[in-house]
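Of the protein chains in this complex, one is absent; all others appear in place.
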Amino acid sequence: MTYPSTRLDVSNLILERGEFVLSPALTFTAQGPSLIQLGGENGAGKTTALRALAGLVTPASGSIHWCRQSIDKLDNYATSLNYIGHVSGLSAELSVRENLEFIAAIGRQQQVRSPAAALALLEAQTFAEQPVRQLSAGQRQRAALARLALFDCPLWMLDEPFTALDADSRKLVENLIDDHLERGGIALIATHQPWGGRHQATQIHLGRQST
Amino acid sequence: MTYPSTRLDVSNLILERGEFVLSPALTFTAQGPSLIQLGGENGAGKTTALRALAGLVTPASGSIHWCRQSIDKLDNYATSLNYIGHVSGLSAELSVRENLEFIAAIGRQQQVRSPAAALALLEAQTFAEQPVRQLSAGQRQRAALARLALFDCPLWMLDEPFTALDADSRKLVENLIDDHLERGGIALIATHQPWGGRHQATQIHLGRQST
Amino acid sequence: MFDFLNKYASLMHFYRLSRRLSQWLAPLTAVLMCAGVVGGLWFAPTDYQQGDSFRIIYIHVPSAWMSLFVYMSMAGAAVSILVWRVKVAEIALRCSAPLGASFTFLALVTGSIWGKPMWGTWWVWDARLTSELILLFLYLGIMALQNAIEDRRVAARAAAVLTLIGVVNIPIIHYSVEWWSTLHQGPTVSKFDRPSIHLHMLIPLLLMSVGFTTFYISALMVRMRTEILRYDRKTNWVREIVTTHHGSPSSV
Amino acid sequence: MSPQALVCAVLRREFRRTARNQSEAGHPLIFFVLAVMLFPFALGPDTALLSVVAPGVIWVAALLAASFSVEGLFRSDFADGSLELMALSGAPLALVGLAKALAHWLVAGVPVLLLTLPLAVGLGLDPGVLAILMASLALGSGCMSLLGTSISALTVGLRGSGMLVALLILPLYIPLLIFGASATANAALGLSAAAELYFLAGLLVLALTLTPWATATALRIRLS
Partner (left out) sequence: MSPQALVCAVLRREFRRTARNQSEAGHPLIFFVLAVMLFPFALGPDTALLSVVAPGVIWVAALLAASFSVEGLFRSDFADGSLELMALSGAPLALVGLAKALAHWLVAGVPVLLLTLPLAVGLGLDPGVLAILMASLALGSGCMSLLGTSISALTVGLRGSGMLVALLILPLYIPLLIFGASATANAALGLSAAAELYFLAGLLVLALTLTPWATATALRIRLS
């Protein structure tokens, strides 16, 4: 399936966290298919920006529109969005499979694959029955990324998705993102590593300024 | 200063964690200057191996010798070693500077720089007064790595040192490692990212096997 | 010196030794206990105050003594674990805790059964009674700590530290009746110079006590043998045993 | 997905986590038992005194145990990002909150009730008083779980949330304590405790209808 018309408009977004102010204000428009790579030095505000775009942080000012509607007013924004941040969203006591089953059970997003199939896609079957607490850093990251294969969301936001991944898994994730773009999706990724997928990435560089 | 004669001998090291067994057994010798990059897919056992070499995990069998003495019998192994793992060793409530001052105060290793100078070397002055809890992922990693500049230890062990670092900081850390090698030191790094420093890195590939 | 000690305390040697030991101890236990029960139930005279209800003493007192004795032997094992890292002691500590807890539980239960006719209630918050209850919690704590740590050798050392910290409680339990004048019986038997108990009552009691001790040791040996096999499961001698006897370690 | 299915999914997850990490779930129970059992040591073996204070001691221990077992209700969900995920999943948070409270009651409230029996007998409580104590605790513990879930949601992820929960929750629990204690006091005097029990039942119904919304709002505030 493909996504008919997807569009994210961000204008004059200003974010504050304590002393830190994201500046200059963030303005861009993304129309699917499009891949946006957020760059900028450490502490530039990439994580903060992604969280704001996901609706998890309230911006100081500016607006975010999804399909021409402000995300504050949209009820179903959450179901269009797959956000994967620094923390994995996996409960340490449960096995990878149990975690994914819970995510599938509560998610309002459209599910396209069974948890087992999603794990297989990430080549995570070998450790699917291990409790998350026992996983290595890379295994944990792969378990978190399996969410991308589980749901069908037009908008992806990934914060440092390649952390701790070995070369093969990295390729795997790049392919996932490429496929997503081919379906007409939008992907925002914040990473310091060069993008190696088939599609072209638009670079957005965040400057840093402390006041 | 340079390190006169440094030598790490690892022979037939076998590690176990629950069902996981590191195999084949790990055997190598490193004589300063030398840089060893531990490779292997996710879950191959790199982190486990580094922790065992640092003396934090008791191996199931095999021996680790530092300067021809078993590390179990060495009292001062800890003072020759700078191990930086996944967790930062920084207390979230304290500022970066306070953390480094505490580390300098309790460390038995030979201190070569003041905490402030060590932070300056990592270009971490801008956030030195912020509590660690507020730092971005890369800033936190840099604060942890400042320990490398603080002490004078012939043996370095770094687990994914480049995680979340921007290109400049990455170069900085590579230079630190190069300088360390020039002084005759030994560095073991576990990372999936290609090594970009001046010196040649010896690759050790860990295989994975679950019993 | 320690190498020598460790060789003698090697698991394989101990495994063989323990089998011989329990071959002797198991029948001895049976004999002692039978003699004690017969002596206690038939030959001991009826108590002039308590009637026949006192006969529960033959279970109560030995198990109460064992609850303290097992703890003290665990403390001994704990020292050898922390100082010399003796593997056999690690196993002995791990296997003793449930036995000690059972003795304690038995002492509590028989005590309160005895308390009903004696004091008119199952339970009073008397110093000795409550401190015996604390001992039960100590045992449970040691077991819980051992279960919480996955690596058995690490678990054994942690349990050893805890056991030693808890040793302070033993004298408190033992002397509690003297320090606080309480409901519970003062020392009647252990005043060996002039025991305030009839000889026909005393002898079965002593028989039972020795029988409980040998029971503890032989039960410990059985438990330890299974645990030894688990410890050394990757060594050749265990593999040999397991393959020649087709599984079930308890049958060896 | 139907509301029942959602509640079931949350309950199943909570039960699994409890089963995996029994010792964490056991903490409030052990705390409850030990807190009650410390009193005989502290007050001495005076049986009459013990049986007079027993219902009060049990109520206070149950309150304290509830107040600090609710504290962790959302902690790991918040830390590992699951809470963010639930909010982003679009599932109705009020239902999630209700399911969480139910899970808390089943995992922490009911066992406290069961443990009360032997403890109360050990402290020499009269059977008639014991029945009223159990009834008042059963109603009260439901309220405690529901109220506690809201407070826990309000403070999740805040530094020192433990203190905040204790500080915010105990004043809310005090009415429960007053009615519970006066029910058992009436019973001890041979009077009827029906009025107090009706009142506690009323509070429970109120909490059932209102707290899920409070929890949902609190979670939304904490996540933004």
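So that you can tell them apart, the chains are marked A, B, C and D in the order they are listed, and the count of residues begins at 1 in each.
The rule we apply is simple: a contact is a pair of C-beta atoms (placed from the backbone, for glycine too) under 8 Å apart; a residue touches a chain by one contact, two chains touch by 3 or more.
Only a predicted model underlies this, so the values are computations on that prediction, with no experimental measurement involved.
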{"item": "Displayed chains contacting the withheld chain", "value": "B, C, D"}
{"item": "Contact partner of the left-out chain, one of C:Ala26, C:Ala75, C:Ile172 or C:Val222", "value": "C:Ile172"}
{"item": "Chain not shown: contacting residue from C:Phe54, C:Phe137, C:Tyr216 or C:Tyr231", "value": "C:Phe137"}
{"item": "Selected from D:Ile132, D:Leu154, D:Leu177 or D:Ala193 as touching the chain missing from the view", "value": "D:Leu177"}
{"item": "Those residues of chain D which, in the complete complex, touch the missing chain", "value": "21-27, 30-31, 34-35, 38-39, 41-44, 49, 52-53, 55-57, 59-60, 63-64, 68, 158-160, 162-164, 166-167, 170, 174, 177-178, 181-182, 185"}
{"item": "Residues from chain B at the interface with the omitted partner, ascending", "value": "54-58, 76, 78-79, 81, 83, 85-94, 98, 102-103, 105-109, 131"}
{"item": "Touching residues on chain C - with respect to the absent chain", "value": "82, 127, 130-131, 134-135, 137-138, 140-141, 144-145, 148-149, 154, 157-158, 161-162, 164-166, 168-169, 172, 180"}
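To be clear about the criterion, only the chains that are shown with their structure count from here on.
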{"item": "Gap in Å, rounded to a whole number, between the CA centres of chain D and chain A", "value": "38"}
{"item": "Separation of mean Cα positions, chain C and chain A [Å, integer]", "value": "59"}
